[in-house]
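A single structure is presented below for examination.
Yeah, one chain of the complex is gone here, protein chain that is, but the others are all in their spots.
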Amino acid sequence: MNKSFLQKLKEFLKSWEMVLICILLAEFVVFGAANSKFLRPALLFNSMNDFMSICIISLFVTFVMITGGIDIQAGSIVGLTSIIIGVTWQDFGLNIWVAALLAVIVAALCGALSGFFVAYCGVQAMVVTLGGSFLYAGIALLVSNMASTASYQGISGFPDYFKILSKYKFFGVIPSQLIIFLILTVLAYILLHRTKYGRRIFLVGVNQKAAEYSGINSRLVIMSTYVLSAMSASVAGVVLTAYLGTAKSDLGSNFTLNIITAVVLGGTLSTGGKGNVVGTALASVVIGLLRFGLPLCFGVGTQYLDIPVGVLLLVVVVARSMGSHPTTANLIRKWKERGREA
Amino acid sequence: MKKLLKSREISSFLFLVALFLIVGIINPNFLTSSNIVACFNDSVVYIIVSVGMAFAIFIGEIDVSVGANLGFTATVVSCMLRDGQNWLLAFAVGIIIGALMGLFNGWGVAIMGVPSLIFTLGTNGVMRGMMYVYTGGAWVENLPAEFKKLYTNTLVGSISVNLTLTVLAVIAIHLLLKKTKRGRYFIAVGDNPAGAAMVGIPATQTKVAAYVICGVLAAISGIVFSSRIGFVTATSGSGYEMKAVAACVLGGISLSGGVGSVIGASIGAVIMASISRLLVFMELGSTYDNTITGILLITIVVADSLMQRNTAEKNRRQRLAARTLSGDKAKIGGGDHE
Amino acid sequence: QASEAVSVEGKTVAFIPKVTGNAFFESANDGAQKYAEEWGISVEYMGNSVAGAAEQVEVIHQAINTGVDAICISTVDAAGVSDALQEAKDAGITVCTWDSDANVTDRALMVSQGTPDTLGKMLVDMGADSLSKRGKDAAKDEIKYCWHYSQATVTDQNSWQVAGEAYIAENYPNWVNVAPDNYYSEQDSEKAVTVGAAVLADHSDVDLIICNDSTALPGQLQAAQNAGLDKDKISITGFASPNSIKEFCKAGLLYEWGLWDCQIQGAMGCYVAAYLAAGNEVKVGDTISIPSIGDVAVEANDCISEGAETADTNNGVVLLPERVVFDESNMEDYNF
Partner (left out) sequence: MPEKALLNIKNIYKSFGMNAVLKGISLDLNEGEVLALIGGNGAGKSTLMKIIMGIYQHDKGEIFVRGEKVTSNKTSAALASGIYMVPQEPMLFPNMTVEENIVIGFEKKGSELHKELTELMTAVGWKLDLSRKAGSLSIAEQQMVEILRGLLRHAQILILDEPTSALTFDEVESLFRSVNELRAKGIGIIYITHRLTEVFEIATHVAIMRDGKIPVRGLVTEFTREMLVKGLLPPDAQEKEDTLKEQMKAIDYEHSRPVFELQKFSGYGFTDISLKVYQGEILGLAGVVGAGRTELATTVFGRDKVLGGKAYLEGRDITGLSTRQVIAAGLNYVPEDRHYHGLFKISDIAANTSSAMLGEKTMGRFLLNRKEEYRLTQKYVDDFRTKITGQAQLAGSLSGGNQQKVVIGRSLSTSPKLVILDEPTRGIDAAARGDVYSIIHELRNRGLSILLISSDMEEIIELSDRVMTVCQGRINGEFTGEDINQDKLMAASFGITEKKEAGA
């Protein structure tokens, strides 16, 4: 507001997002140098399709984590969405869009249920959503039993106009999933950083009691973040179902760790009160490109990718906490002072 | 007060009994003594890993790398045994690996101050990957028959030696935690870290120790795991971290730290370990596995939390009401201030 | 006809399992690598440690990006990988399948371990044989049996179970299935043992357990061993690699079990993929001669899945020449 553009720029250059952008650039440089294929737009964009679901969910799990909670059930809601779409479309004859809408509504209810337990019953988010991850995955399996086709055959044959949702390529290269992600990022950014609702999320995360004394309905705010993250998981489920052309109950079952990694890497404080949609979006892309680039450029097998992602997470969090560690902080101060004297 | 403390474990235990009875009503085959004993026998791996997790949770942190730790240790120890190495050496190597992983986690969490969920998530990923690197993805098979016998050896009736040792160890750990000066530190650190520092409790050391214990127990459970299963796959132990957390919560341990006991964790572990088995007896098939686990977990924690909140609220109101009541007395008796 | 086949030398094949870290797929990869050296092709083993459609699509994309000549895949879910395989075809990559098939229109050749009928019958026959060996009369006694495998969602294992049930109904009407819903252990070794132990405890009188899954069989055997049973008290049989069961056989827990030679299957899959990628063309009825393995015939798709169409060229099924029943006498001849 009262800051000059230069000041803002300076602040941005020092921000965590800038670090992420640097890591992203480093990825492009290293991978690009190792194998020029990496830089081919068609390949690069195509590869993004494979991790867009994680990016989409991470955006809104950020909301949950800002309130001081955590959401480890989002992954199983992806599968639940997928199988609901499949079963209601194939066996109940619903229009595919109606089926998708229904799935999103069910997901929202699931999120509301977990959110209710967290916000109104005061149960730890970790346990509730852990229970939720079991429960919703289990329900997905039960729904899949309702299908007339034997469960091992899966449900497929979705109409093309549904599949195009995830398959269309703008200008022949930019996949629609990426566009959906960008739209959602902008949406999440506005919601979190520009609206009164977003401000309430932050305040509740910083100090729930003080928020209540300010007349904020903190429980409703907390619950709503779980609804939002479940809905985003559901959108990811719709996108993924359209992308794969098949409805399965176990889609997304192993997304959890990647989602949390992306949110944390994005700079969200796991104790709540601090976080950033842009950081999350960047971090999720950083992870995705790592998973794409390492096999392509260095022949690392997919089953080994947990190592570099884990190492990246460890290095980043340790480095960041080192910055605030007393001994290093002292070192930095001394170093700065010496710089001033010189 | 002490009774109240204990009641959390007792309510978990009653829940376990109720669960068994319900299944017994559906299928009387379940309630044979040998089957019940088998339920406990087969819970040993879960008990050990959950007790380890309990230490991490006591201090107010979490360790989601125990599953990978378990799997990795199982892999390394099994490879050594398969290749005919000395058993003691193999066990020692396994336990050292577990301790080192615990130490590393402890360093990250207690010394570097990284949030524990995040840090152990990272080590989890790295260790899972290492399992592949170590085995190249292949199964470790054909473990020595004598090693597998370690699991089935029985003591009294069909109660296994493992179970007996585990139960004794759990009781010993429980007593150490409750009765010794250093044992109490774990709970204290989780209860109020800053307060712990005030009375001279070495908070950092205690936290690191908790992680080392957690790592060592994960490693031991990895060894028991391989002697029970007889072969180790590249995904062995995945999912154990969450089940161990669930076991602790079912056993009345609060995730915010400072509350609960290892006995509670063990009871929770028996519940978690028995679910697949219960489903077989209920003819429900594994389709219901997740649903039931989820419902169990949510119901118990929600009920527990509501109950706790109610008592706290009741206490508060009683305390406040007592103040105005004594006000009445003051009026009548002319004040109780000398 | 294929006398002047173009050499496969120098071709690169991406060999994709359903999931890595599973003994069956790892053995198949070992076989493929072994023969690949001999044939002068390069086989790249690419997979994910999680068996999921989304994960497998990622792997297929990885193969396409790396620029392989051919893909030889065991699909997790035919529908789920359909589009990805089409993309591969569009990129000029030959797609073949092995073990678990894709939609017939998405691939050229499939190297199949056999029809569901053959495999279902084989499982039941091994069971009947085990029963006879311990003095039961499979044809007359009231035999109690059940199935224990990975999951209801696994295509091939289910098709064998269905075929096996049909075969039992026809030939052994005296048998009783004590758990028509089957037992599943989701390829989780710990669960396999737990479920196995529970089955034994719940049905102490069960005579035969058929484990048509390579994790369920050792798990079930381990549970039996832990319960102090052996091959003369209960009959357990199924499909698993010889190495994972040898010790159990030596310990007297089972008479026989079976599998096809998955090393050969993996190798064959890679060979036919490279063969087509090299520009050779095959029709139903042609034979492909594979160095050091032998001649194999290309058959129509409907021999493994009823009513499946077969395209004119480069489409069909290659059946594995043999499936093996392992027992104490021959198990040391195999190492996978």
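When the chains are written out, they are named A, B and C in that same order, and each has its own residue count from 1.
Note that in this section a residue touches a chain if its C-beta (ideal position, glycine included) is under 8 Å from a C-beta of that chain, and two chains touch if they have at least 3 such contacts.
Every value quoted in this text rests on a predicted model; they were computed, and no experiment measured them.
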{"item": "Contact set of the excluded chain (shown chains only)", "value": "A, B"}
{"item": "Hidden partner chain, touching residue among A:Phe92, A:Tyr213 or A:Phe298", "value": "A:Tyr213"}
{"item": "From B:Glu9, B:Asp63, B:Asp191 or B:Asp289, residue that would touch the chain that is not displayed", "value": "B:Asp191"}
{"item": "Residues in chain A touching the chain absent from view", "value": "1-3, 190, 194-200, 202-203, 206-207, 209-217, 273-274, 329-330, 333"}
{"item": "For chain B, the residues touching the chain missing from this view", "value": "1-2, 181, 184, 187-188, 191-192, 194-202, 258-259, 312, 315-317, 319-321, 323-324, 326-327, 330, 335, 337"}
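Note that only the chains that are shown with their structure count from here on.
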{"item": "Gap in Å, rounded to a whole number, between the CA centres of chain B and chain A", "value": "30"}
{"item": "Chain centre separation in whole Å, for chain C relative to chain A (CA means)", "value": "37"}
{"item": "Approximate Å spacing (C-alpha centroids) for the pair chain B, chain C", "value": "38"}
{"item": "Residue numbers of chain C (touch at least two other chains)", "value": "20-21, 49, 151-152"}
{"item": "Sequence positions of chain B contacting 2 or more other chains", "value": "128, 132, 137, 234, 287"}
{"item": "Chain B residues touching chain A - in the complex, by the definition given at the top", "value": "62, 108, 112-115, 117-119, 121-126, 128-130, 132-133, 137, 234, 242, 245-246, 249, 254-256, 287-298, 301-302, 305-306, 309"}
{"item": "Complex contact set, residues of chain A against chain B", "value": "70, 117, 121-124, 126-128, 130-139, 141-142, 145, 257, 260-261, 264, 270-271, 301, 303-307, 309-311, 313-314, 317-318, 321-322, 324-325"}
{"item": "Touching residues (chain side chain C, partner chain A) in the complex", "value": "20-21, 45-50, 52-55, 57-59, 61-62, 65-67, 77-83, 151-155, 158"}
